[in-house]
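Moving on to chain A:
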Amino acid sequence: MLNEIAFLLLASLTLAGAVAAMMLRNLVHCALCAAGAFAGLAALYLQLNAEFAGFAQLLVYVGAVAILIVFTILLTRGAEIQPGGTTASPSWWMGVPVGALVAACLVGSIMSSPSLLRLPSQNVQAPVKSIGEQLMTQYIMPLEAIGLLLTAALLGAVVIAMREPPKSEPAAR
Partner candidate 1 sequence: MNGAGIIKGMIETARNFAGSYHDSKRLTTVQYPEEKLAPVENARTIPFLVYDGGDAMPGLRCTACMICEKECPPQCIYIVKDQVKKPDFVGKMQMQPKVFDIDISVCMSCGICVEVCPFDAIKMDQVFELSTNDRFGGLLLNKTQLAKPNEYFNKLHKTEASEIDARRIEEKQKAEAAAAAKAAAPKPPAAPGGAK
Partner candidate 2 sequence: MSGLDQIFVGIGHGLAGWAPASVRPLVAAVLEIAGIMAVFGSCFALTTIVERKVLGRMQNRYGPNRVGPCGLLQPLADGIKMLTKEDIVPFSADKTVHFLAPLALTVPVWLAFAVLPFGRNMSAIELNSGILFFFAIGSASELAVFMAGWSSQNKYSLVGAMRAIAQMISYEVPLVLSTVPVLMLAGSLSLNDIVAAQGTYTFGGLARWNVFTPWGLAGLLLFLIAATAESNRSPFDLPEGESEIIAGFLTEYSGFKYALFFLGEYLGLFALTGLAVTLFLGGWHAPFQWLEWAPSWLWFGIKFGALIFLFIWVRATLPRLRLDQLLNFSWRFLTPLSLINLLVAAAWYWTGAWKSAAAPPVRWLLCAALIALPYHWLGQALRGASPPPRKYNYAE
């Protein structure tokens, strides 16, 4: 019984955070609500006893990605609120059917996928040690690929952020 209440609570919090991240005017508030949504998601993982996934989510998303989002908001446009802009654009009614279509095909593919059919075995214990071994043996290729991808992204970010030294760029900014 306790589990269901906790699940409902956490799920509603996460959804509220996600919706708020979309609806609020002030950009920094949106970023913080997004961080709240990430934390809610991490709590859901923990509820399913997937400790490693939950803590990794908390560490990566709430620790780093949230700060990244907030920094990008600050450094690019700042958090000024566009005066008078309504949250929903005038042609919102065009969006509803497109949204419904995407939702339909998503639900369809989930329902028909084989993984749902198998009865989920009781809380499978996934200690960190076995995850570590799997990562290093069976999934070694995806891990290395992700590593390369992230380093490339890091280098790209550094190049963009670096301010060109004044001498090489004659024209004023």
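Candidate entries met the following condition: all candidates are chains of the complex that A comes from, given by their letters.
Everything that follows uses one rule, which is that a contact is a pair of C-beta atoms (placed from the backbone, for glycine too) under 8 Å apart; a residue touches a chain by one contact, two chains touch by 3 or more; residues count from 1.
Here the structure is a predicted model, which is why all the values come from computation and not from measurement.
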item: Neighbour of chain A by the touch rule, complex-wide, chosen among 1 or 2; value: 2
item: Candidate 2-facing residues of chain A, complex; value: 26, 28-29, 32, 35, 39, 42, 51-52, 55-56, 58-59, 62-64, 66-67, 70-71, 74, 79, 127-129
